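Structure record follows, encoded as structure tokens.
For this depiction, one protein chain was excluded, whereas all remaining protein chains were kept in their positions.
Right, chain A next:
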Amino acid sequence: MATATATANKKKSVVWDWLTTVDHKKLAILYLVAGTLFFVKAGLMALFIRIQLMVPENDFMTGQVFNELITMHGTIMLFLAVTPLIFGFMNFVIPLQIGARDVAFPFINALGFWIFFFGGLLLSMSWFFGGAPDAGWTAYVPLSTREYAGSGMDFYALGLQVSGFGTLISAINFIVTIINMRAPGMTMMRMPLFCWTGLVASILIVFAFTPLAAGLALLMLDRLFMGQFFTPDMGGNSILWAHIFWIFGHPEVYILVLPAFGIISEVVPAFSHKRLFGYTAMVFATIVIAFLSFMVWVHHMFTIGIGPITNSVFALATMTIAVPTGIKIFNWLFTMWGGKLVFNTAMLCAASFVPTFVLGGITGVMLSMAPVDYLYHDTYFVVAHFHYIIIGGIVFGLLAGLYYWYPKMFGHKLNETLGKIMFWLLYIGFHLTFFIQHILGLIGMPRRVYTYLGGQGWDTMNLVSSVGAFVMGAAIVVLVLNIVYSAFKSERITVSDPWNARTLEWATHTPIPEYNFAQTPQVRSLDPWFYEKVHGEGKMQPAEPLQDIHMPNGSILPFLMSLGLFIWGFGMIMINMDNPIVPPGVVIAIGFIMTFGTMVLHSKEDHGYHIPLEEVKKIEKEVG
């Protein structure tokens, strides 16, 4: 373990290096890899779901397996795939964009990743212990209570509790990083929009994941310790869960989509070769969306019977969100207007994001009208709506970001031909799968049913939808092929700025040295890198002399602390198991001691190490 002070040059094995790293760039890659694995897993589940629904009265799987698959598909995609992918980009890009050497708390950054990872692992272990959670990703009570749901829901409650804590501390880290670690001259209103959306999404996480933690605690107490929160006979209330869940659940949508907006706001100006239109309005719209996102949760509960006045208030608040979102849409369009457009894969994803997202937004406004929501509710119309937001919005945003930042991350571009094949397959496959589901919903097909009778006019549309899902699957296969192909065949990048872009991350060397910036840059404008290219000398002006650089030490403690939480969570789940081989109390105690013991160990001061000036000069010469 790297506790000694002068460990800068000590050689570490590759595995040990990745287990102990606190470098934001490496953690970003860990996030991306873990997120992609979960994404592929949940994507395969989606394919199984579509196989089952391809023809009427299909017996490809039982209703129970279907329920488990839809629950895990939704849960994994939202908590364990899209969130870490976004965190991967935020981790990699935000410190570079604000001109920092690392995040505010490198240790917490590593801890956040490992806790998320072990939480995801805990949830995934449910398959081997009596079946996955099966009450839908919303886990509505009483379906999910001790009375009706199997042990899968224990894994849901504990797995998400653990991974959610990791997400929370990572978000705190991002907030502090963005507020405290900006380079001189990088005022809040000079920050790239991706930093702004990352900041606002992190604030949303702090205020939305904590109610979720409370809700999951109630569910866990209900299931493991006979809590009576949701049992009406005992004075409980089952609507309570829906409220708590959606107070978290609605902001969650914006937690995911705002960073995607941020990526689009980086990619569109870069490939339009124009500054972002209406920067201030974009920042304002981001903040307004975040504020309103906490005011609309009841629109998920219109049919639960709260009453017309409440429904009206929440319907109006929901419609209001269309206004700041519309501002963003127009700003992207005006950014492209009159620009020197380059339609590579990143830009294709970003540009197609705009109309696709508008479709999802419009169905969102349709759904916000409480009276007609009674018709749409729990039909495929809703499924189509949120997949337009999540795939049409977030996934396309993430892919745009992947193609855009890939050369900075890995030192080579992704292949453009394969990229364009991927884009068109995904774009066509996506609309084929989900557009038709609007109509399926409108003619009455309910969601969350594992099969249906033929002859209701649903057969062809379901077949089309399933075919579309396979086309999307093919697109992801092409993406994976592209990553492998490009790793071997693609031209290595040595210039710092392969896209002729605008923001500070492109001022760093490729590959990026461990310390990012040898000298902290002096920021003189919005789009600082573009400013220096046009008005300056083509490189960032330094804000400090070249000197020894202070870096944090790596540590295995985040890994061990997270492992402790994992063991603790598993011990809690064992309480409900019929035949635990080891007493649950022992397992809980081991996990508990491990977590808190490593915390006590961590209180030992670790001041990191310094990269000496000569070393810095040597590295700069090599990469520059």
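Basically, a contact is a pair of C-beta atoms (placed from the backbone, for glycine too) under 8 Å apart; a residue touches a chain by one contact, two chains touch by 3 or more; residues count from 1.
Criterion: contacts and distances are computed from a predicted model.
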item: Protein name (UniProt record) of the chain left out of view, among "Cytochrome c oxidase subunit 3", "FMN-binding glutamate synthase family protein", "NADH-quinone oxidoreductase subunit H" or "Ring-1,2-phenylacetyl-CoA epoxidase subunit PaaC"; value: "Cytochrome c oxidase subunit 3"
item: Listed residues A:233, A:537, A:578 or A:614, member touching the removed chain; value: A:233
item: Contact with the hidden chain (one of A:121, A:201 or A:218); value: A:218
item: In chain A, positions touching the absent partner; value: 104-105, 108, 168-169, 172-173, 175-176, 179-181, 206-207, 209-211, 213-215, 217-218, 221, 225-229, 231, 233-237, 240, 244, 247, 550, 596, 600, 603-605, 607
